[in-house]
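A single protein chain has been omitted from the complex, and every remaining protein chain is retained in its original position.
For subunit A:
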Amino acid sequence: MTETGTASRETHLLLTLDVNGERHELVVEPRRTLVDVLRHDLGLTGTHVGCEHGICGACTILADGRPVRACLMFAAQAEGMALRTVESLADGRQLGDLQQAFTEHHALQCGFCTPGFLMLAEGYLAETPDPAKDEIREVVAANLCRCTGYQPIVEAIEHCAARRRARNPKEK
């Protein structure tokens, strides 16, 4: 996808990626990162790039349900995984419950880091439906936000978890 020309048969890979339940076939350079493929080849620009070295977490997506840094993976490494991005969280125009909690708690300002925090929390809450606040804080410390001071992000995730437990009491 990135470049066509005579060299492409030798220098490019044919990949199949499963993103948000949809299969995509792509021709990419082996060095192309997963986040670049998601954003620029598939047009899923909700996942953001903040540092390209795995610290800030703006590019966090779910791979087989677990949060990963899409800037630290080559697209080729993601074959065979079920990938989920921020675009999967809402139901049409209806915000998902985690997104709803973020807006209620003013857990985003500029919104650039937000998709990464959403996917981090989505993966975490699936694994840990009843987290203590300190555990949430520790998980949230995986990503960087420059606007909010983090408190509303922690509170939004805590609130979302509580609502989910109230809806599904047996998950406790």
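Assorted remarks:
Just so we're on the same page, a contact is a pair of C-beta atoms (placed from the backbone, for glycine too) under 8 Å apart; a residue touches a chain by one contact, two chains touch by 3 or more; residues count from 1.
Following the convention adopted for this analysis, contacts and distances are computed from a predicted model.
Taking the options "Lipid-transfer protein", "Sarcosine oxidase subunit delta", "Xanthine dehydrogenase family protein molybdopterin-binding subunit" or "cysteine desulfurase" in turn, only "Xanthine dehydrogenase family protein molybdopterin-binding subunit" matches the UniProt protein name of the chain that is not displayed. Interface note: of A:108, A:125 or A:161, the residue touching the hidden chain in the full complex is A:108.
The chain omitted from view is touched by exactly one of A:65, A:80, A:129 or A:149, namely A:149. The hidden chain makes contact, of the residues A:9, A:23, A:53 or A:167, with A:53. Although one chain is not displayed, subunit A still touches it through residues 2-3, 7, 29, 31-32, 36, 39-40, 44-53, 55-56, 58, 85-87, 89-90, 93, 95, 99, 102-104, 106, 108-115, 118, 137-138, 140-154.
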